[in-house]
Structure formats: C-alpha cells, structure tokens
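Complex shown without one protein chain; remaining protein chains in place.
Right, chain A next:
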C-alpha cells in the first residue's frame, strides 16, 4: 500500500514538473502584463515540435550525432527557437493592441485565437499523423527498494526544480528581475523611472516561452508521441494550476503545478482514470471558492 503511494507520488512529481514549467510561463506574463496568455499551452506544443524536428535533423539526418550530443544541442536551440515564437506573437499580436490601449479582454481573446491558429495551422500544414520522438538517451531504471525510477523521470523533476531556483534568483536578484516586479507593482510609474518597458516585456516573453520549450522537450522525451492538440489540455490545466497557486506569483505557480500533478495522479490511483479531470477540477474549484485569490495570491483591494 505504502509502496504504491510512494511510487505514485514520484510519478505525480514528474507530471507536476510539466505543469509547473508551463504554469511559470503563464504567471510570468500575467505578473508583468496582467494578460492571460492563452496561447502559452500551444507554445509548449510548438516547443515539442521544434525539439522533434531538431533531433530528427541531428540524430537521424546526415550528421548522425550521438544521442547525448543531440540532447545537449537540442535543449538550448529549442529554447531559443521557442522563445522567438513567443516574442513574435507578442510583437505582431499583443503589442499593437497594447499601444492602442485596448481593453484587457481584447488582448485575452487575441491570445486565445493565436493559440487556435497555432494548433490548427500545425494540423493543416504538418498533417494529422502523429510524430514519434526519437529515443535520445538510453533508459536506465533505478530500483530504490520498492520504488522504481527512470533516469528520465529524475531528470525531469530535477530540471524543473533547478529552473525554478534559477528563475527565482533572476527575479529577485537581477536588475531586470527587479524591473519586472516593478512593472507588476505600478505600470504607470515605471516608464517615468527610465525603465524601457517594452524590453522588459520581451524579456518576460523570452523567459516564459523558453520554459515552455524546455517543458516541450522533456514532455516529448517522456511521452514520445506528438500531436497538434497536445498543448491545449495541458495548457489549460497549467493555467488552472497557476491560478490556484495565486497567479502572478512564481512560487505559487510552482507549487500549484505540483499540487495539480499530485491531485491528478492520486485521483487516478483510487478512481477509474476517466474521473481524473472531474476530481482534479472539483478540488481546484473548491480551493478557489474558499480562497478566491489562490494559495499565495494577495487580494487586491478595490478602491472607490
């Protein structure tokens, strides 16, 4: 009984890492812009596809590099290319609207539509056939007593934790991080202080999208079947995780992601697997009803 709980807990940590990595991207953009970037789940999907094409190019193509060399090359390249995708969206879709001072809702709708365009554009141009991701590193199974772990799962969990600490240090220690926090504190005073607001926003999108790209690689390696709609559901769920943690707070997003992972895996362990979404969302709904600003969110008092 205890063995299966620990085994499930470990699997939950792996699922939670994906949610956390994506939720961090949501929360970064939200914290700075107060914009729910609904296209973020699809940027994750784009990241997985970029990783797929790159690794096919390096691993199976004329170069025929070894698996680990490919991985070392693919991770930074995917992160860079995915962040280019994210920044492009910002430049062509969100920035013009922001310049016009449009209502926040219109930007949200634009983001939602950009996500649909990415999903269906991918389906229309790359076809409905599922892509299978090549196996880059050999699977090693470690046995810790009754719990079995693969090197990949350990890698996923570790990298998400490391990324969180790097990001946290970046936000709290560097000047750009300070500027990001400042924008979320008071958007109107910041340009007066001589901080280039657009540069900071681009940096935010680069950070968020490259995290989604990283999540894409890790996901594609763990579950090596890619399809264009893989990002949709995970994206929505990661968004919910970010909100439960208290959106705009990176610690909240990180914890919320793991929490959602644990709730889902535990629900599947006890009930039939079709109940997963039902139980996970009901619990999250209850959390939000009891604490409407999420676990770490601070209630903003409305002024008259």
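In this section, a contact is a pair of C-beta atoms (placed from the backbone, for glycine too) under 8 Å apart; a residue touches a chain by one contact, two chains touch by 3 or more; residues count from 1.
Throughout what follows, contacts and distances are computed from a predicted model.
**Student:** The chain that is not shown, which UniProt protein name from "DNA ligase (ATP)", "C-type cytochrome biogenesis protein CcmF", "NADH dehydrogenase" or "Amino acid/amide ABC transporter membrane protein 2, HAAT family" does it carry?
**Tutor:** "Amino acid/amide ABC transporter membrane protein 2, HAAT family"
**Student:** If the hidden chain were put back, which of A:63, A:123 or A:189 would touch it?
**Tutor:** Hidden-chain contact among the options goes to A:123.
**Student:** From the listed residues A:103, A:174 or A:199, report the one that touches the chain absent from this view.
**Tutor:** A:103
**Student:** Mind listing the chain A residues that contact the chain we can't see here?
**Tutor:** Chain A touches the chain not shown through residues 30, 36, 93, 96-97, 100, 102-103, 105-106, 108-110, 112-114, 116-117, 119-121, 123-124, 232, 236, 239-240, 243, 247, 272, 274-278, 281-282, 284-285, 288-289, 292-294, 302, 304.
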